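With one protein chain withheld, the remaining protein chains of the complex are depicted in position.
Order of writing sets the labels: A and B. Residues in every chain begin at 1.
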Amino acid sequence: MASPDAAAPPSASSISGTSRRGLLALAAVVALLPLALPNNYTYEIAILVGLNAIVCVGLNLLIGYAGQISLGHAGFFGLGAYGSAILAARYGWPTPLSLAAAVAAVALLAWAIGRPILRLKGHALAMATLGMGIIVSVVIATEDRYTGGPDGMAVPPLGIAGATLAGERAWYWVVGGLLVATVWLAQNLIDSPRGRAWRALHGSEVAAGAIGVDPARHKLSAFVLSAALAAFAGALTAHYAGFITPAKASFLHSIELVTMVVFGGMASTMGAVLGAAVLTTLPQLLTVFKEYEMVMLGAVMMLTMIFMPQGLVPTLGRALAAARGKPR
Amino acid sequence: MFFRTLLAAAGLALAFAAPAQEPIHIGSFLSVTGPAAFLGDPEQKTLELYVEKINAAGGVNGRKLKLTVYDSAGDAEKARAFAKRLIEQDKVDLIIGGSTTGETMAVVPLVEQAQIPFISLAGAVVIVEPVKKWVFKTPHSDRQACERIFVDMKARGTTRIALITGPGGFDKSMRGQCMGVAKKHGIEILADESYGAGDTDMTAQLTKIKNTNGVQAVLNCGFGQGPAIVTKNYRQLSIGHPLYQSHGVASKGFIQLAGGAAEGVRLPAAALLVADSLPGSDPQKKVVLAYKNEYESRFKSDVSTFGGHAYDGLMIAVDALRRAGVVDKAVVRDAIENTRAFMGTAGEFNFSATDHVGLDVTGFRMLEISGGNWTLAR
Partner (left out) sequence: MSAQLVQFLLTGLTVGAIYALVALGFAIIYNASHVINFAQGEFVMIGGMATAAFVESGLPLLVAAPLAVGGATLVGIALEKLAVEPARGAPVVTLIIITIGASIFLRGLASLIWDKKIHSVPSFSGETPIRFGGATLLPQTLWVLGATVVTVALLWWFFNRTLTGKAILAVSHNRLAAQLMGISVRRVLLVSFGLSAALGALAGVLIAPISFTTWDVGVMLGLKGFAAAILGGMGSGPGAIVGGLALGLIESLGAGYLSSAYKDVFAFIIILAALIFLPDGLAGRRRATERV
């Protein structure tokens, strides 16, 4: 996890060009995808992909670049979702305000708990974040007066002054735009001095410290940012679906999020997006296997990781580069 | 009415004219895997079994039934995506499904918006209160279970009880309903304990209840393996008070799991579990015995009331389709709402514009486990 043999981030020199191309490609896909979406169900899947991708791009900053594992980000996702839902549904806050307040509160919380737990390394950090996530999900499932308990609660739609954001198509453009913006933000951060500090941490914390990078501060910034993005996507998911259950805050969802990041390719923003896309769509495609669905999902995960240990995007990128290099 | 009959006649005529018509498409999303798999599994089997049987007998209104089932794995978001898939992509004519309350409630806004009849198989009372135009359900509500239990407790002179609740939605919802109606029935709740998902031992909670002064009976709101562990621990600690379980354990599996410890446990459940010992005069006997024999001979495993909910849902839909004569969603919805005196495994259904569960408390029989089997309690 934080170990030095984890996927080394690409060197800084190649980043800008590749990332700009990636961003353009993503924007093009978002713009053109509706041509291939025949109905609202396919839009629904595309929206879920977008929302998960926003979480994964943030989580990738933490895992892929700063080299810190988190098995508790579903907790932040759930807190964002429930925070905004409760403020809007139970206290009548306008939804944009409840959403902003929930995200801000989660960022603050992540800052407060990040300070002690980010001193931990590797499996200890994995456990600490896992424990934190479980605490959140138990509280959400237990405090049913506010949260509706394990059966979940209804969430008001997102809107300002009577105008609500409704319908899959409208949501598609909002989520698509937000995803492109998130990727743009992430890539700029990665290319900034802060991003270089994160990558230095990933390589070796001790070495990074020796050259003047303050490990605690930079780890914390990646942690807070990724938590805020998870909370943001969580709140959006809740308002979009109109319903939220504690399953979205559960340990299994945390694992799912990390899997998306690693599957797509650590230290690759496009990898995080692709990982989210594949693993969100896969269960929908695997329904043709009926009772063999779980076996197939497990097998696909194992085989991909065995044959593409660096994840989809880095492996495919390298294969592409090799193919282009050969003819000459 | 005349118009409807005309439509029905037209439908019938068409049925004869064009035998190779499109099938009537029934969509379903069930917790076939995940923590509520023991609900979704018999539900899926029941739907598949009876769709096959109905088709073998010529279908409905001359049209075959087509069934599409997705596994929502107890996850509300998945349930929502699959419901959208059923509505938008598969273009089903009606939906029967939703093993758990969370999955059902996540889908309710979609079916209301798409205006498609939806028969839920989940328990909580929030599904039908307030009444939603397109949403019906076949199991008894958890509130009715609480009331049936409290009536039985009062009849046996018990007024002070302890609750122990599991981690699931069914469990917590029932706990909330029981606490809500306790006062009305003169029941006082002295202890309120719970256990978590995957817990292997509940003796700590039960020891606490045992040492609470004044407790006369214990009610376990839960389903799955939790209640079986509670029952075993209860006997291990030799707590003398009567133990009540919910309708969530209403399958033979519970008795097999809890073994001797299950003796004397009381619970409210549908007549299905005591099909053999119902008096011949019981109007439900024919229906429940037929379903039980059919299911058990096909799948070689004991029938549960959960599969019964799916049976009721499918048969109510088929009955409504037959009466409607057409597969127009609004007409079918009205026909479902007009279901009267329909005998199902859960009891007699009488839907109305204000009641979309259609069962009264009399459908619940109070059962006691005795000699390793369900018996009608007296």
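General observations
To be clear about the criterion, a contact is a pair of C-beta atoms (placed from the backbone, for glycine too) under 8 Å apart; a residue touches a chain by one contact, two chains touch by 3 or more.
Quantities reported herein were computed from a predicted structural model and do not represent experimental measurements.
The residue touching the chain not shown here, chosen from A:25, A:160, A:181 or A:207, is A:207. Touching the missing chain, out of A:44, A:151, A:168 or A:293, is residue A:293.
Summary of contacts with the chain left out: across B:238, B:281, B:297 or B:362, the touching residue is B:238. Interface residues of subunit B with the unshown chain, by the touch rule above, are 32-35, 37-38, 41, 193-201, 203-205, 207-208, 211, 224-225, 228-229, 232, 235-238, 253, 256-257, 259-261, 301.
Residues of subunit A that touch the chain left out of the display are 1, 3, 5-7, 63, 69, 116-117, 119-120, 123-124, 126-128, 130-132, 134-135, 138-139, 142, 204-207, 210, 251-252, 255, 258-259, 262-263, 266, 291-302, 305-306, 309-311.
Keep in mind that, in the parts below, only the chains that are shown with their structure count from here on.
One inter-chain figure worth recording: subunit A and subunit B are separated by 37 Å, centre to centre, where each centre is the mean of the chain's CA atoms.
In the complex of the two chains, the subunit B residues touching subunit A come out as 32-33, 70-71, 74-78, 80-81, 84-85, 87-89, 100-102, 105-106, 109, 124, 126, 167-169, 171-173, 176, 194, 196.
Contact residues of subunit A toward subunit B in the complex are 38-42, 44-45, 48, 138, 141-142, 144, 149-152, 154, 237, 241-245, 247-248, 283-284, 287, 291, 293-294.
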